[in-house]
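Here it is, the structure, as structure tokens.
As you look at this complex, bear in mind that one protein chain is not there, while each of the others sits in place.
Moving on to chain A:
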Amino acid sequence: MIGEWLDIGWVNEIPVRGSRTVPVEGGEEIAVFRTSDDRIFALVNRCPHKHGPLSQGIVHGHSVACPLHNWNIALATGEAQGEDKGCTPVIPVKIDGGRVLICRASTLKAAA
């Protein structure tokens, strides 16, 4: 039986102020971020602007700067910040005993 949450690994496997990726077969890649205050966020790995891989951007505060054109995306909401408009789907995350779990339904939806 598969639960509601997908276990993707240890928190410590994600560099602080960095990210890791989780490809989903047949769909979008998920980017999982770890911020300087040790919180974990996950977004579809695609900037709403020109689809830059957000996982490769500079993580600062609770935002990530897209590596292609420097759009700033809020990790909690997926919303572009400042003058830019656009949104990247957010994947709910939770931490349990040092393991990172991402929401199964949202992951499958993102993959569809």
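Here is the rule we use: a contact is a pair of C-beta atoms (placed from the backbone, for glycine too) under 8 Å apart; a residue touches a chain by one contact, two chains touch by 3 or more; residues count from 1.
Simple rule for what comes next: contacts and distances are computed from a predicted model.
Set against the options "Carbohydrate-binding protein", "Nitrite reductase (NADH) large subunit", "CoA-transferase" or "histidine kinase", the UniProt name belonging to the omitted chain is "Nitrite reductase (NADH) large subunit". In the full complex, chain A makes contact with the omitted chain through residues 1-2, 6, 8-9, 12-18, 20-27, 32, 35-39, 41, 50-53, 56-63, 65, 67-68, 70, 72, 74-77, 79, 107-108, 111.
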